[in-house]
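Yeah, one chain of the complex is gone here, protein chain that is, but the others are all in their spots.
Our next item is subunit A:
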């Protein structure tokens, strides 16, 4: 049965089928259809000749075609995925290697704990080339508070370059000879910086990111610092705020999955009154707490900075100390 004999109503649809080279049903094998650019094309085929298609398909083939994966394939993919290191070995250990791509990670903490520092460190570390075990990608930094200090980024990038050179010396000269070394200025060049001044700008930017990242495919991390700032003022209607935030969360999840990048959201804290006592909680409310895949809480324990995994589908709850040095985020200096 050829496509041009099928009872398709419009000529445009017929042309679309032919353009996908479905000259006969015999050629529309599951693997061909899996390469179809649009799921709507496949669903269209299913609607025209259901008895032919379903005899070749099971639920699996159909769901594969519209983008599902089975658990075994996902496992193999996850095991081969590189994570973004935080430059602190303890923190990397509790994170299972670092911040993982395809997930939205929320990092929250009191002011001064080092959220922006961690965000900048991740934006630099994502650029570590593949031959040093990094992702070799670029970063998008969305600044809502104005806390991005370029001089600090340069400082951290210089420290990263020195660490990479030391690692290269450790591995031997063979790597250095073949590859071009990255300097601190190259690190700065690979960070795309956006400054937003209102929540409408923030939402507009998130809508634009899809197009931007399609054109800049090597972006591997989006850092939003901080996601709460613009939404905590000027919002009279809290119900509308919840709707807007949950729509934003879905868009970020979709970006993370579609382009296989990591999304890191830095969040502020607020006080919550529970049974008469004050407690610190992350800003933006209860419904926002479900909008991330992983959550990391940064807190003070005496004089030390600690990070605690509050929410994760695959990591155990654990704490790790870290410190903020002139070279960036590093291991805690005290040994306990």
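Operating definition for what follows: a residue touches a chain if its C-beta (ideal position, glycine included) is under 8 Å from a C-beta of that chain, and two chains touch if they have at least 3 such contacts; residues count from 1.
Following the convention adopted for this analysis, contacts and distances are computed from a predicted model.
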Record-based protein name (UniProt) of the chain missing from this complex, from "Retinoic acid receptor responder 1", "Leucine carboxyl methyltransferase 1", "Signal peptidase complex subunit 3" or "RecA family profile 1 domain-containing protein": "RecA family profile 1 domain-containing protein"
Among A:83, A:152, A:232 or A:251, residue touching the chain not depicted: A:251
Sole contact to the chain not displayed, among A:102, A:220 or A:305: A:102
Among A:198, A:214 or A:240, residue touching the chain not depicted: A:240
Positions on subunit A where the hidden chain makes contact: 43, 46, 50-51, 54-55, 57-60, 62-64, 66-75, 78, 102-104, 239-240, 242-244, 246-247, 249-251, 253-254, 256-257, 273-274, 285-287, 289-293, 295, 310-314, 317
